[in-house]
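Apart from one protein chain that is not included, each protein chain of the complex appears where it belongs.
Let's turn to subunit A:
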Amino acid sequence: MEGGSKVSEYRLEMHDVVKTFPGVKALDGAQLKLRPGTVHALMGENGAGKSTLMKCMFGIYHMDEGEVLYEGEKVQIKGPLDALNRGIAMVHQELQPIPERSIGENIYVGRYPTKKAGPLTLIDHEKMYEDAAKVLEEVHLNFEPKAKLGSLSVSQMQLVEIAKAVSADCKVLILDEPTSSLTAAEVEALFTIIGELREKGVSIVYISHKMDEILRISDEVTIMRDGQYIGTWASKDLTTDFIITKMVGRALSELYPARGNTPGEVVFEVEDFTSINPKSFRHVSFQLKKGEILGVAGLVGAQRTELMEGLFGLRAHTAGRIKYKGKELKVNQPRDAINNRIAMLTEDRRATGILGVLSIADNVSIASLDQYLIGGVMLDDAKIENLVQENVAKLSIKTPSSKTQIQSLSGGNQQKVLISRWLANNPDIFIMDEPTRGIDVGAKYEIYCIIAEMAKQGKSIIMISSEMSELIGMSDRIMVMCDGRVTGIIDGKEANQENIMTLATQFE
């Protein structure tokens, strides 16, 4: 249909993209077609492959298969610098700031304006700061370009990141969850900038989980699931329900298992818990009941993870008490918590969860080795193998053998191995930080079933999640945090997207 020489109606096209990481097929036939002068929303659950696809477009990853057409021509993007030179810019989900350098330098890092001084090529600081001032003005930011980036707040840094992308005079701008740490007013400012860029003919890829934002500012929506392309629709034809159904791949009513737990008496009580870092959690108080699932909601930067790490002894606190089963509990390091039958599944599986090169057996048993000693010295391999087999069967972990390296398993199976690690200690309190992050839909459901079963057995669960529907679908109560403080606790039955977001954006 389309001749090779014909000018394409698309600014950029990606076809049949495949990208495999050890143990996961992150992209499997992904596709994206961007028109000039449009905002194109890219949607999908966590782990659907949105960020991976964008990193392929921006040259951070090299795709295993597939092709990229840029203005109708087949291109190979070799790296971020190549992408920038072609006019593709990206604002990352995780910021990469250099806080000790100036705002101007952060904007022009890696592509400083230069001047000649005899045989030498020097950085033209004067020009850099002039240009930076212009760019900042263009995006309506009133910052001094010579100020240190570190003097700004996280959300202001995010806006500087956007200024940086704009300064590249880009034709394609990728925004990966740009509003995750912005206040309502800042979001409005961002939308104004996006509108202006669209007028100039820039193609904008907009990744976000917030339905209202998507429906408001996007022209087209592409939905991905499990690394695959599901479809592209014009935004005006879409409804929230339709998007969710397409993203999840099944009807909403089947997303979460029925829970048979009945919350009992209070077992765990936190009073006035305050971090040593003044910007982190402070004056946090809450109660946790036996057999209860307590959801924890909040925006990025709400310090939910930091709070839980504080309770688990991974971070220090200055003030506050923990009352546990009627007694005061001192936690200075994870061992103190573990010895009191508290478990914690951390947010970043790769960084603080799995022991990548070690076997499933080692990964399952590492936190409970004291239980398998013969004569106080020698480990009982048969007992460990029993434990592993029991868990492999109970949590249906898919692995060739107990000696397989954990890093070769899929994300969902890795998560189940980590859950087994803690179940081996028979915890009474299980803190789970984003337990379903980066896990495919089927495995998510299995993890929900495990959580529900644990609660039914009388274990208390604290579940941090950034997925609203997950929190609402799984929690007995939802604790909402904003900027280090607990801004409210909502009963699970009364919780909805609006009342959670209201509390989550209650900045001081």
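Here is the rule we go by: a contact is a pair of C-beta atoms (placed from the backbone, for glycine too) under 8 Å apart; a residue touches a chain by one contact, two chains touch by 3 or more; residues count from 1.
Rule of thumb we're sticking to: contacts and distances are computed from a predicted model.
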item: Identity of the absent chain, which is to be given by its UniProt protein name, from "Beta-methylgalactoside transporter", "phenylalanine--tRNA ligase", "Succinate dehydrogenase / fumarate reductase iron-sulfur subunit" or "sulfate adenylyltransferase"; value: "Beta-methylgalactoside transporter"
item: Option touching the unshown chain, where A:185, A:258 or A:377 are the choices; value: A:377
item: Touch criterion as defined above, residue of A:344, A:360, A:409 or A:461 at the omitted chain; value: A:344
item: Subunit A residues touching the omitted chain (full complex); value: 21-22, 60-62, 312, 314, 333-335, 338-339, 344, 346, 351-358, 362, 365-367, 369-370, 373, 377-379, 381, 400, 421
